[in-house]
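Sharing a structure here in structure tokens format.
What follows is an incomplete set of chains from the complex, kept in their original frame.
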Amino acid sequence: MPARYAPKTAAGRFFEDFRLEQTIRHATPRTLTSGDASLYSALTGARFAPQSADTFARAIGYPESPIDDLLAFHVVFGKTVADVSLNAVANLGYADCRFLKPVFAGDTLSAVSQVIGLKENSSRQTGVVHVRSQGFNQRGETVIDYVRWVMVRKRDAGSDAPETHVPKLPEAVSVVDLGAACPRIDRAAFDEELSGSPHRFENYCAGERIDHVDGVTVEEAEHQTATRLYQNTARVHFNQFTEGHGRFGRRLVYGGHVISLARALSFNGLANAFHIAAINGGRHVAPLFAGDTVFAWSEIIEAAALPGRDDVGALRVCTVATKNRPCADFPWREGEGYEPHVVLELDYWALAPRRP
Amino acid sequence: MPARYAPKTAAGRFFEDFRLEQTIRHATPRTLTSGDASLYSALTGARFAPQSADTFARAIGYPESPIDDLLAFHVVFGKTVADVSLNAVANLGYADCRFLKPVFAGDTLSAVSQVIGLKENSSRQTGVVHVRSQGFNQRGETVIDYVRWVMVRKRDAGSDAPETHVPKLPEAVSVVDLGAACPRIDRAAFDEELSGSPHRFENYCAGERIDHVDGVTVEEAEHQTATRLYQNTARVHFNQFTEGHGRFGRRLVYGGHVISLARALSFNGLANAFHIAAINGGRHVAPLFAGDTVFAWSEIIEAAALPGRDDVGALRVCTVATKNRPCADFPWREGEGYEPHVVLELDYWALAPRRP
């Protein structure tokens, strides 16, 4: 077949296809609507007051309800899958994720990634790729900026290894870098009855642990629908025919769905921590499958004032999610690893209103 | 832990926590959107013409398609769960439910309840709480007003019983109190081909029974998604891990989802009864589970002219829903109780256009 009639199907990049500092513009841009917000809420249980009600959002200083931070994150993430992780063996982690502008219904998100790290593994079968991905709105403003790294197959074990480069990543986003996506909040207008909790920034202390009590069972139709909402096409989430013969014998739930469920469960205890300002790191410790019930608990790692802002403070929260195991006794690490039911460890900064 | 670092998780009210005439403002306000309407329709099968098409709605006198009455009801109801029925043993019933203003996409609903009845049970383990709940729009107008009563656990069987107070509830909403949420309808513009039925108010007579014929099987993903859409957090609907060890061994379908399915099925026979003006009473006679198929039939209890209105008339309808049993022979009561497949008895007033 002549070149103009070349195979049309995208096979995804292999390790050899990444070059340091390479920039990849991702398909497909996506206009977020109130329909997406509705579906996100119905699939995950998200119900923080500013994202739920225009009236509440306006009272505290937003022009209208912002799109849930994680919905925006998943949409940006979803775009990168076809270009970055279609041939990934594992999603190893993400870090340095900052939310820089609020997203509203009607905004169109697109995504660009830059390769910032490459390291072949000693097996020569795979390599680790670091990318910094940015989500933009229709005005070209960066709304989300984060790093993730994945282990990607090589096309050919014999091909030359690139020069090793592993980027230095912050252990956590610095407090000075938080809050860009949060307008100035009118503390007095933050109605604690409507928001669902009397606990403000000052009520939380480092070391405090909160069991979020409730559990939610995941169905195949739910995680598939959510993952398609984000236009995330990773195959392991959708194809029982192939996965049935695979490592787990079943479809894997998208890790981002687990994050969203844990965040929604955390409403019970963190109802006023209404905005995710940054994700310091996330680890999907074990796979989740349909039929599993997700529970979660959180530890407050740090409570930090934001420089120059007396309206909101930042809580650094570590949320741990488990499957099929309530969290009243805060299951977490065990020896070198994790308690066997733990599926997620998510370290993030959330903003909460200060006392009036 | 000092008081400011008190436990953050809401445990829900016990019987002792309710006081007569106490007012509870509920979290979380919710802006309803066309996305919610779309999802409601797709999850329940609702397809009454004025709610389905702006053109039809405008032709008969609405400014645009109103939000389905039951979607608005479920959203208001959902808000009350965390404050009223988190520790409920049983939802005993509702009554005197009036729809007072139409709700449109863009409206924000919030809810307030007042305790209007308290009665400790003879076991001293539980008590019955009556609340009158009101849903408001963003202008502070009451859109829905209803009473429900629940059996709630006591924290401590030994604690003092409150003075017994059981409110007097009407057997049915009076005809003079119907229609506030329905604008004046242009009868001649009510297109019977587009609405799906030639039968108007005058075509129905008391005692008439209608088998709605069709059946719809409920999936876990559907009822969970619907119940989350309403931000109803009652645990029995979502947590298979805990419910698997519970009374039924499985998750319970939210009773409101059954109501919505029965109402959607009733389109086949009651397509022009487009607006629920009031719910006189509802009983969830038996639990519904995923995998069950819902059927429904209705009896016209009364056909009443509305004082001062010649555009619409009111049909008092009793809709009975069953599980796994077609309704051609109108299964209903049996002895003191109900035929064993009956899951719902719903007594409501619906408005239908009069003849031009």
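In order of appearance the chains are A and B, and numbering begins at 1 in each one.
Here, a contact is a pair of C-beta atoms (placed from the backbone, for glycine too) under 8 Å apart; a residue touches a chain by one contact, two chains touch by 3 or more.
These numbers were taken from a predicted model, which means no experiment stands behind them.
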Exercise. Please state: how many copies of the shared sequence does the complete assembly contain, given 2 in place?
Worked result: 3
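The rule is simple: only the chains that are shown with their structure count from here on.
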Seminar exercise, completed: Counting only contacts in the complex, chain A reaches chain B at residues 33-39, 41-45, 47-49, 52-56, 65, 193-197, 199, 202-205, 208, 210-217, 219-222, 225, 268-271, 291, 293, 295, 324-326
Problem set entry | Of all residues in chain B, those that touch chain A in their complex | 1, 4-10, 25-31, 33-36, 38-39, 82, 106, 108, 110, 138, 219-222, 224-226, 228-229, 231, 233, 235, 238-242, 251
